[in-house]
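Removed: one protein chain of the complex. Kept in place: all other protein chains.
Labels for the chains are A, B and C, by order of writing; each one numbers its residues from 1.
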Amino acid sequence: MITIVENSIDLDSVVRSVEDPAAGGVVLFLGTTRQFTRGRETLSLDYDCYREMALAKMEQLAEQARQRWPIVRCSLVHRIGHLGLTEASVAVAVSTPHRADAFDAAEWLIDELKKSVPIWKKENWADGTSQWVHPGSESS
Amino acid sequence: MITIVENSIDLDSVVRSVEDPAAGGVVLFLGTTRQFTRGRETLSLDYDCYREMALAKMEQLAEQARQRWPIVRCSLVHRIGHLGLTEASVAVAVSTPHRADAFDAAEWLIDELKKSVPIWKKENWADGTSQWVHPGSESS
Amino acid sequence: MKVNVQLFAAARDAAGTKSVSVLLHNHGTVRDLRAALIQDYPQLAAWVGIARFAVNMEYAIDDTALSLSDDVAMIPPVSGG
Partner (left out) sequence: MKVNVQLFAAARDAAGTKSVSVLLHNHGTVRDLRAALIQDYPQLAAWVGIARFAVNMEYAIDDTALSLSDDVAMIPPVSGG
């Protein structure tokens, strides 16, 4: 399951999507909305994406992960739109025959997703300002 | 949440138990019932435990993990009794401010749980035999 | 040829629009596109400098030549996840 959703990510369906009799372990990563970043308070986030390309990149990452690890099933779900504190913006789920591979593949997938998938986060700060996060730019 | 349950592990409640505004990431590991182990087919599993000690050991592991990583919340749930294929026997959930710590702590917790928590698995093989798994013994 | 460039996030806010168009000579490259965007849309200059460009949903290099039918997007540093 590789998808971009506008509402809450359904954890059960993500985990079910990677269940398989060949799997001995499932690793699920959720990126959640943190209240404080370097001392600055966040009230909420807004995510935007270049949808067609984001989906294509997510498919590519899943395919690359399959080439590196013995993955049984793999799902990537990103939520866009408005998110409150503690809500999950992204879910990565990987099932493998043996658990170490699931940990390695899930961590690689989220690391790569954050580097190459065209999705952007806007922080809505408690001081009333909002700011797109563009790592490496002056404004982020 | 550190607990031993007799029925299906409720994923939503496990994930909710580690949600926190201080967390930027959640890693959930599920150990699932695999159909084939070294070519041998499993139909189902039965788990037994020394309950009081298993809970005490799980609490100790969580405490040790808290000393090693900046854990926001951490849950360990083990299911005992009879499990069919693909069902989860164990759930480890860890939330941390930054995701790399959640991956490391969750992997450490499941590795240690498998070494020291007094819980045992019986394989019910497709050939009609059953066998307690005792790593290192001749029969396993 | 006229090239339409999709904009996102801070670049979209800076331009006040979801896409902009520039005129490039035939076989113009991403490098030419950057120069044209800076000239025609100075409010995008800071973002053009740090953005990648995607052509038909793949990241392109500055030497990539553009065609009339390409889908072109300006991809400022991403922050998904």
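One rule holds for everything that comes next: a contact is a pair of C-beta atoms (placed from the backbone, for glycine too) under 8 Å apart; a residue touches a chain by one contact, two chains touch by 3 or more.
Remember, it's a predicted structure, so these values are computed and weren't measured experimentally.
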item: Chains in view touching the one left out; value: B
item: Option from B:Val5, B:Met53 or B:Ala126 whose C-beta touches the chain left out; value: B:Met53
item: For chain B, residues in touch with the removed chain; value: 31, 47-50, 52-54, 56-57, 78, 89-90, 110, 113-122, 132-140
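Assume only the chains that are shown with their structure count from here on.
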item: Touching chain A and also chain C, the following chains; value: none
item: Overlap residues in chain B, where contacts from two or more other chains coincide; value: none
